[in-house]
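A selection of the complex's chains, in situ.
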């Protein structure tokens, strides 16, 4: 089965579903999922015809619901929902208002929106979609099957295949590089590029600066949420996950599968090991070892952070009593 | 009287003012206000002809100033300033460079700027203003009297009347939804919409993601400042106020009249009661009861926060002395 789930009750095998839907609004023809304990009550009252659920929570299902037992119900649902809702097909062609430099390479199977500007020497892969008003600068390269939304600005970058850039993303502008001087800052020419791997996703209004001398690098399958700032020379490994409004200062390097929660901030020139987890709102000023979880500002290992929170709370309450 | 204020001195009744202005620059023909104790000195030296002021601070006025006693001088000033400076009238019509799909509905009394793109099935209300370069996606609906600035991107949304969207706002893009997997994240198709109530105001470069299955909802009269991130499935009630750079993670629900200070961050799947106040920079990881005020990261009730700050400061100073 596509989703890797097991049907609990053979009698339900003939059941078919017509759509996917959330717990609260799903009806008898819909497939849903339960992933978060917070929603067990909604699950118990759901009218959904079928649901992905873990073994552990399956007995909370209402009578008559077909249960698809999955180790990871959310992932199973994701795969099923992808089958129900494949990405919409391209409407290949170029809007007559798109301005494409004669030296740019844009295959005929791309979909180029209104008022798009594609400058000299840019090269797009097959089946790329480019939304209205987007500007693709000189020499920019895009792999196959990229989806670039509207009002995006790209320059000084090489982008892999199947990359998704949401509206308002800015890639490749000069970063924040200057040497302070009494007569005013002396700007450092920014000479590097941004290299983005395959299957990367970057959220709306996020910004990625070009490298200063090195390149800024975003590894394959990395997911970046909205309003995230990536400074010059930053290197992100494979499969990193950066939630909304994260900021990473110049020249910091992340290994693979690093996660950073919303509004986390990383100082410059740090090394973050693979699999490290940086809590939401953390303010990181030191290197982090592979696999470590850090919280707080200044960020410390999670065990120490929990004790700090507990001791502070205890002291505050004692003071209250005294 | 328009502003609900009372003139203190009948002798000033014949005074007329020609404009509104700040304390420091107002002259004898200007109307100003005093709202913040910080500016009492500037008030005492102001050359303004008239001022809205509270009863309490009225005796700090310079001689000769006509005093308009108001319970809320800022609100009284707001109403007066609105009368002096009504919103500029529309210049109805469509720029010849605007591209409007033949199946879109755009009343003749709308003002559509240069290079605007309005896609299939979109429906605008009367007297909407759409700034240059803005992209309105398929099936998007706008109520009457909306003011959409330049360089805005709208998709998958239904927007009420009198909504103001500042430049660079992104509404309706797919949110941050995927299930982690060793082979790379499995993306969840995002199927919901964004529903925005009447009289909502959203600041420059803010982002509101479409729901994943449910809709993302912004209640009427809610005010959102610049660079704010609203995740998928978030529900904001009526009259909420979100200051700059606030981030709200997916599926969190706010009641009515909730306030969040600048750079506050809310984790996902929380419930925030009506009238709750979330301090600037707070990092919220738990539900908040109606009317409660929380501060800090991790956020705690304000009373406890104040004690935490005090006890920490006391210990740090003691250490200093020892």
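By written order: A and B. Residues from 1 in each chain.
Definition applied: a contact is a pair of C-beta atoms (placed from the backbone, for glycine too) under 8 Å apart; a residue touches a chain by one contact, two chains touch by 3 or more.
Not measured: the values here are computed from a predicted model.
Engineer: Since every chain is the same sequence and 2 are placed, give me the total copy number for this complex.
Structural biologist: Copies in the complete complex: 3.
Please note the rule applied: only the chains that are shown with their structure count from here on.
Engineer: Please tell me the distance, in whole Å, between the geometric centres of subunit A and subunit B computed from their C-alpha atoms.
Structural biologist: 26
Engineer: Under the touch definition given earlier, write down the residues of subunit B that touch subunit A in their complex.
Structural biologist: 99, 115, 117, 133, 135, 151, 153, 168, 170, 173-174, 176-181, 184-189, 191, 205, 207, 209, 212-214, 227, 229, 231, 245, 247, 249, 263, 265, 267, 269, 283, 285, 297-298, 300, 304, 307-308, 310-312, 315
Engineer: Touching subunit B in the complex: which residues of subunit A?
Structural biologist: 20-22, 24-25, 36, 38, 72, 74-75, 77-79, 81-82, 84-85, 97, 113-115, 131-133, 149-151, 166-168, 199, 201, 203-205, 220-221, 223, 225-227, 239, 241, 243-245, 262-263, 280-281, 296-297, 309, 312-313, 315-317, 319-320
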